[in-house]
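The structure appears right after this line, and notes come after that.
With one protein chain removed, the remaining protein chains of the complex are shown where they sit.
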Amino acid sequence: TTSPQGLFCSLADFFFEYETPRQVLVRNRRVGVVCRLIQLGVLGYIIGWVFIYEKGYQSTDTAVSSVFTKMKGVGYTNVSGTERVWDVADYVFPPQGDASFVVMTNYIVTESQQMGKCPEVFLSLKRKTLNVSVQGQMTGVCVNATKTCEVLAWCPVEDDHTIPDPPLLMSAENYTLFIKNSITFPLFGVTRSPMLNKTHYYAPYSRKLTAPLCPIFKLGDIVRLSGFSFETIAKVGGAIGIVVDWTCNLDANVKHCKPQYNFHGLYGNPAEPDKAKASVGYNFRYAEHYMENKTQKRTLFKVFGIRLDIIVQSLARKFDIIPTLTAIGSGVGIFGVATVVCDLVLNLKFRFELKLGYNFFNFDQLVQCPSKVCIHVGA
Amino acid sequence: TTSPQGLFCSLADFFFEYETPRQVLVRNRRVGVVCRLIQLGVLGYIIGWVFIYEKGYQSTDTAVSSVFTKMKGVGYTNVSGTERVWDVADYVFPPQGDASFVVMTNYIVTESQQMGKCPEVFLSLKRKTLNVSVQGQMTGVCVNATKTCEVLAWCPVEDDHTIPDPPLLMSAENYTLFIKNSITFPLFGVTRSPMLNKTHYYAPYSRKLTAPLCPIFKLGDIVRLSGFSFETIAKVGGAIGIVVDWTCNLDANVKHCKPQYNFHGLYGNPAEPDKAKASVGYNFRYAEHYMENKTQKRTLFKVFGIRLDIIVQSLARKFDIIPTLTAIGSGVGIFGVATVVCDLVLNLKFRFELKLGYNFFNFDQLVQCPSKVCIHVGA
Partner (left out) sequence: TTSPQGLFCSLADFFFEYETPRQVLVRNRRVGVVCRLIQLGVLGYIIGWVFIYEKGYQSTDTAVSSVFTKMKGVGYTNVSGTERVWDVADYVFPPQGDASFVVMTNYIVTESQQMGKCPEVFLSLKRKTLNVSVQGQMTGVCVNATKTCEVLAWCPVEDDHTIPDPPLLMSAENYTLFIKNSITFPLFGVTRSPMLNKTHYYAPYSRKLTAPLCPIFKLGDIVRLSGFSFETIAKVGGAIGIVVDWTCNLDANVKHCKPQYNFHGLYGNPAEPDKAKASVGYNFRYAEHYMENKTQKRTLFKVFGIRLDIIVQSLARKFDIIPTLTAIGSGVGIFGVATVVCDLVLNLKFRFELKLGYNFFNFDQLVQCPSKVCIHVGA
């Protein structure tokens, strides 16, 4: 009926009644044990793995971070008697302290180049095409003296066949790198940056390479820890990644949220020789331009150096109700799967036992376990 | 009771008993078919979509990557008889092979500027404020010859009204770009970097632009594939993104984990004219400083160039037990929804049939399907 009180009644029913399936109790040891074990396994998985191991009750966030760097140290070269020192303004590219920069450790200098025509330098590798030069614009003239073609180029053309060995700036080993890094976890509103302590700052360098709050490293240590020999990499150059790892559990005190520093040669693990080969060898060219008696000249440097890429990895975890309930929810779902499995086991048993065809309901027992309908299977 | 054996009994009960709901069997074709179809649909969704299509059984990870670049090629300009070549040290900014850099394709040079007072260059656009100049510090004097104000600036002031057309360095089309890229999936501990093969390295360039293991591209090809005309972009400059896409299924052999290279003009798709307009036009100024008879001078370049941003996208997938069980769990949950729906359908039927008020339980039949309580609805 749709009369008001009828409506009220059904509403009252909805509120004051509660439905729950009553159970059939199957007293059977084998089935019981199997099912309990399955259920305990599922329960163990949910609590042990999802919650304790995988921390399914936490939500995660990655950080917005910023990194600056500052090198310190002075290099010294003595090439055929002419002494020279190299300071930060000379050996760091680019100068403004980026997260990715190059420290010059070796170089081939070609001084006072100017526009003109001069012979190519002989290349050990055969040119793929006859009329294209990698050194300049070909004029079509051949030079007997050098057995090469004449090119319009910055003359004299750079000759980079012999790389200085030992590297000119072995002193780079003692340079120090200071990493200024700050991160923010927007989701949790947490900002962290290693405390800058002036005394730390001016300390020559920290040998404890994982010192999380005093990130000053010796270049030599960085190279060694990344699995290279300093002399090799200093000679031909190479690339090293410095991974700053901020893995923080923000349910603990935020002051435990400290970075870890890992150093690895880019292009794979130097332990694997083929990859290691690929991983060394990094160079680039740059020029200093100047005017000399109204003609533009330049000093060309082929720079071999250690390229440092500072890569910030971050992962913060904090308790959150959503993933917790989601984990519980799907856990319960899996529990359902276990029950289904048990039913299958059980039904197989029944199919067999019903062959005996025996009285199923035994109402005397209903009083003993009134909330259940009881079945005794077997003895 | 809380006595020891009482405790033991209940513990034994817990272990050796197992509860499962016995079912009421509803023999009714329409309801049966509807429910089976719903359930099959859900099953199909879980297996087909979540598992096969969305790979719900895998966990994902993004990579830590590092990218270096190396341009090769020589440019040649002949401006009013003075020939000049441009090598890597001249046309790449910054020089040290970053993932984001600019290749100069056109320029406006203003030579031997020095501090002084000189008239502004007339701007096509009306100045917003009278006493601020974008060219220098105003002295308050007006110059009749040019009908502009006098400014303290690097004189002569640059006049960039006419952009050289055709671009001075059309030869940039033949430069080659070599992308040195290595990635690491920290979660799965997999590191990949295209094998560097010296013969590849010195090959003029690969025309197969998706060659994953020999990433050497011709600048002209890059521009074309990104949907621009080289001449346009070379004249006024532009920005191109090179997306290196590492989408890897690590359940397969890791050697199938290769990058794909996609090229697209930044600032949207050039197919859409309005966005394309925004997308071209990239320039910046830089100066070469020098001393000439004790006065500081500079050569100012307004550089029009192609800015290349190399963006690494990465996604690795690998089988993982957690997402698998989570997917199963929620799948079972959805299955539960299907059952609820069926009950609704069924209950509606009942409400109707009970009007007939007919004997519900028929105990004779209980022996035939003892594990169930049977109801015959309809004939």
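We just call them A and B in the order they show up, numbering each chain from 1.
The definition used in the following text is that a contact is a pair of C-beta atoms (placed from the backbone, for glycine too) under 8 Å apart; a residue touches a chain by one contact, two chains touch by 3 or more.
Remember, predicted model here, so these are calculated numbers, not experimental data.
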| item | value |
| --- | --- |
| Which residue of B:I52, B:A287 or B:I321 touches the chain not shown here | B:A287 |
| Residue among B:V121, B:V243 or B:I322 touching the omitted chain | B:V243 |
| Option from A:L7, A:V33, A:I47 or A:V64 whose C-beta touches the chain left out | A:V64 |
| Residues of chain A (touch criterion as defined above) contacting the omitted chain | 14-22, 64, 66, 68, 70, 72-74, 76, 83-85, 87-90, 94-98, 174, 180, 182, 186, 191, 193, 195-196, 202-204, 288, 290-292, 297, 299, 321-322, 325-326, 328-333, 336, 363, 366-367, 370-371 |
| Sites on chain B contacted by the missing partner chain, in the whole complex | 21-29, 31-33, 35-36, 45, 49-50, 54, 56, 93-94, 100-102, 115, 125, 128-129, 132-137, 151-154, 239, 241, 243, 266-269, 274-275, 278, 282, 284-287, 289-291, 296, 298, 300, 303, 307, 309, 311, 313, 326-327, 329-334, 336-337, 339, 342-343, 346-347, 350, 354, 357, 359-361, 372-373 |
